[in-house]
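Note that one protein chain is taken out, while the other chains of the complex remain in position.
Chains here go by letter, A, B and C, matching the order in which they are written, and residues are numbered from 1 within each.
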Amino acid sequence: MRIFYYILTCITGLLLIYGVSDMPKWGDPHQPASIHVSPRYIEKTLEETEVPNMVTAVLADYRGFDTFGETTVIFTAAVSCLLILRKRRKEKDV
Amino acid sequence: MLEFLVGKFNYYIYIFLMMIGFYAMIGKRNLVKKLIGMNIFQWSIILYFVSIGAKKGGSIPIVEGLSGHGAHIVSHASQYVNPLPHVLMLTAIVVGVGTTGVALALLLRIYNKYKTLEEDEILRKMK
Amino acid sequence: MNIYQLPFPIIVVFFPLFFAFLIPVLGWWKKSLCYPLAMIAVSISFFSSLIVANRVLRYGPLHYYLGGWEPPWGIEFSIDHLNAFIAVLVTSLSFLVVIYAKRSVEKELPGKEIPFYCLFLLLFTGLLGIVSTGDMFNLYVFLEIASLSCYALIAVGKDRALVASFRYVVMGTIGACFYLLGVGYLYIVTGSLNMGDLAVLLPPLYGNAVVQTAFVFILIGLGIKIALFPLHTWQPDAYTYAPSVVSVMISTAMAKTSIYALIRIIFSVFTLNFITGFLPIFDIICWLSAIAMIFGSIYAIMQSKLKKMLAYSSIANVGYIILGIGLSVSTTMGLTPALMHILNHALMKGCMFMVAGAFIYKAGLWDINNFVGLGRKMPYTCLAFILAALAMIGMPPSVGFISKWYLILAALDSGKYLLVAVIFFSTLLMIVYFWKVIEIMYIRVEERQEGEESEIRVDEEPMSMLVPGIILAFLCFAIGIVWISGIFSPILDTINSSFGLGVVP
Partner (left out) sequence: MIDKHESIIIKMISRILAPFVQLYALYVIMHGHTSPGGGFQGGVILGASFILLAIAFGIDEVKERFAERILTTFTSMGVFIYGFIGFVCFILGANFLDYGILPVVEPRGMGMLGIEIGVGITVMAVMVSIFYDLSTYE
């Protein structure tokens, strides 16, 4: 059975390495990720949002709904732990 | 060939880490080891995303030389690294923390019920 | 402000979330407030989604820019006919589930109402978020909200629920991470995360190894979430041991939403040209789903627990839906059979899991062999089960018949005759396992000792649990007639044409 897991892992790894062959080099300033959407964040953040920290500007403003989702995720985690672990109050009190 | 390896070293590192995590998740029989594998798996993806954002010669994405309200400062895209992957990964980190929290809570309950964290023993006790 | 000008797409998602935050605070103050709050939230969402659907039908796709930023930079909600269809499906089913939930939760999870309803609403919101969003990464975030709440909701079930839940955590995380990795791969070659924008940017890159890898990983990731055949290992235990309400919710709303996400990404982001031209993976998908149909049905026959039987039956039915998707490129019907079966299966399985929950609620009955005499003890509940089972087997005016009929037509149309045989065979297997249940419920007589009272008194489940089941059972046939009448076919045609399907290349 263990050999099956090794093979599965290797297949996944090889698939990923196959994908790497067409990827841009590390730190390439002209890779597509750096020239399509992000220039606006870098060049216009100060003008459009009056905030110098671009990460915060994107986090809280341009993609603010993602962060809302993120906060909800962590809220979900807290309520999940509460549901899974916390004992019923009646048992504790009585 | 060398360029293929060296110029893209970040991807190979993340794939290596990811496969460690992946194997631990599917192959290990101890539930805590599975959880550790899950963390390695998630963090390797975070590493990958952050490495997309890198630019040679780029600075951290905070506008420099700002005193007061300097809306006149003109930045060029090549001056700073790409902020978007960083933002995405802040979210992914939080998701990872949340998942780990829930998984730990589950493990506590499992340990409390079966008194072991070895999957084989749990399966035996369930019958 | 005119009420009809309100931006309903965001109301659908935001209000359940808002109430989910309110429940822990107000629940501390007064525990009995939890249920009404959940009810209000789901109702608001339900009616808003109806309005959204109405608007989509009248004016075409809606776009809502969150934060006021236009798409490639900000996040947008983009709702077209497919989204509206799934959103109405999810909200209406959740509405019925909430009605059903009250008594069931009181019995199964006493004292945990506050976190339960809070997580229920979060799960609901997560699903609606997946349905509404037009952004790849935002979809991931909502997928995680839905999954996290789902893990916890499953874990509070009976018996093996904890281990099932942990297994789901591991598998679900692999799935979500593969999806995220796929998104990252698409991002590195295009620089965009918006679905509409990606659809424009991707065509020149179809030959790219990165794009192909991304497709495979997104497919596997979402395949885990929808329990597609070789990736289903978490599913049977999770469905079986979860609390009844949660079983209903995840088997209907959650599974269908994940399938929606798959359809959206395959056809909207990667588009038809990629699948037919560069990565002809649909034949493999067809055969995988054929195996799933047989495998699920055979395993369902072998089960003695009703809920586990239904869980394996779900694997088979997910196979039907995925078969519909797999055949869509080669027939003139496009996605019609798949979309029909999404709705149909949600109705049938929802009804059956509700009935299974009712047996557990009333008598703690898990095992099919203990169902002797239930037909007289709980006549209406069993009637609902029989109607759903008949629909599942494929009695003519029912929904199950319609989806099977269309799937067979699609298989014939694309020349895959073996698949027709597979559909017939799996139907045969379905008859076997549903007949087993019905036979025990109605026909088998309990062996009694001498002198024992032979009269079986009617002991029905409470009204609030019975009515949703009956409604779903009724809809199993009503919707079937609606499908035949062809009222919905313009909508399905619009969906097909928006993906470029329905014409054989």
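By our rule, a residue touches a chain if its C-beta (ideal position, glycine included) is under 8 Å from a C-beta of that chain, and two chains touch if they have at least 3 such contacts.
Note that the coordinates shown come from a computational prediction; the quantities given were computed from them, not determined experimentally.
J.: For the unseen chain, which displayed partners does it touch in the full complex?
T.: The chain that is not shown touches these displayed chains: A, B, C.
J.: With respect to the chain omitted from the figure, which of C:14, C:267, C:385 or C:483 is a touching residue?
T.: C:14
J.: Pick from C:68, C:204, C:415 or C:486: which residue touches the chain that isn't shown?
T.: C:68
J.: I'm checking contacts with the chain that's been left out. Which of B:6, B:60 or B:123 qualifies?
T.: Within the whole complex, the residue contacting the unshown chain is B:60.
J.: What is the set of chain C residues that contact the non-displayed chain in the whole complex?
T.: 1, 7, 10, 14, 17-18, 21-22, 24-25, 28, 64-68
J.: Contact with the hidden chain only, please: which chain A residues?
T.: 48-53, 55-57, 59-61, 64-65, 67-68, 70-72, 74-75, 77-79, 81-82, 85-86
J.: If the hidden chain were put back, which residues of chain B would touch it?
T.: Against the left-out chain, chain B lists 60, 62, 90, 93-94, 101, 104-105, 108-109, 112.
Keep this in mind: only the chains that are shown with their structure count from here on.
J.: What topology does the chain touch graph have (line, ring, star, complete, other)?
T.: If you draw each chain as a dot and join those that touch, every dot ends up joined to every other.
J.: What is the distance in Å between the mean C-alpha positions of chain B and chain C?
T.: Whole-Å distance between the two chain centres: 30.
J.: Just curious, how far off is chain C from chain A if you go by their C-alpha centres, in Å?
T.: Centre separation, chain A to chain C: 26 Å.
J.: Please tell me the distance, in whole Å, between the geometric centres of chain A and chain B computed from their C-alpha atoms.
T.: One centre to the other, that is 8 Å.
J.: Among the residues of chain A, pick out those that touch two or more other chains and give their numbers.
T.: In chain A, residues 16, 21, 23, 31, 33-35, 37-38, 41, 63, 66, 69-70, 73, 76-77, 80-81, 84 touch at least two other chains, as defined above.
J.: Among all residues of chain B, which ones touch two or more of the remaining chains?
T.: 22, 26, 52, 84-85, 88, 91, 95, 98-99, 102, 106, 109
J.: Once bound in the complex, which stretches of chain B touch chain A?
T.: Touch residues, chain B against chain A: 4, 7-12, 15, 18-19, 22-23, 26-27, 51-58, 61-63, 66, 69-71, 73-80, 82-88, 90-91, 94-95, 97-99, 101-102, 105-106, 108-109.
J.: Enumerate the contact residues on chain A facing chain C in the complex.
T.: Checking each residue of chain A against chain C gives 15-16, 18-19, 21-24, 31-38, 40-41, 61-66, 69-70, 72-73, 75-77, 79-84, 86, 88-91.
J.: Using the touch rule from the top, collect the residues of chain C that touch chain A in their complex.
T.: 17, 20-21, 24, 66-67, 69, 72-75, 110-112, 115-116, 118-119, 122, 125, 129, 137-138, 141-142, 144-145, 148-149, 151-153, 155-156, 185, 187-193, 201, 208-210, 212-214, 216-217
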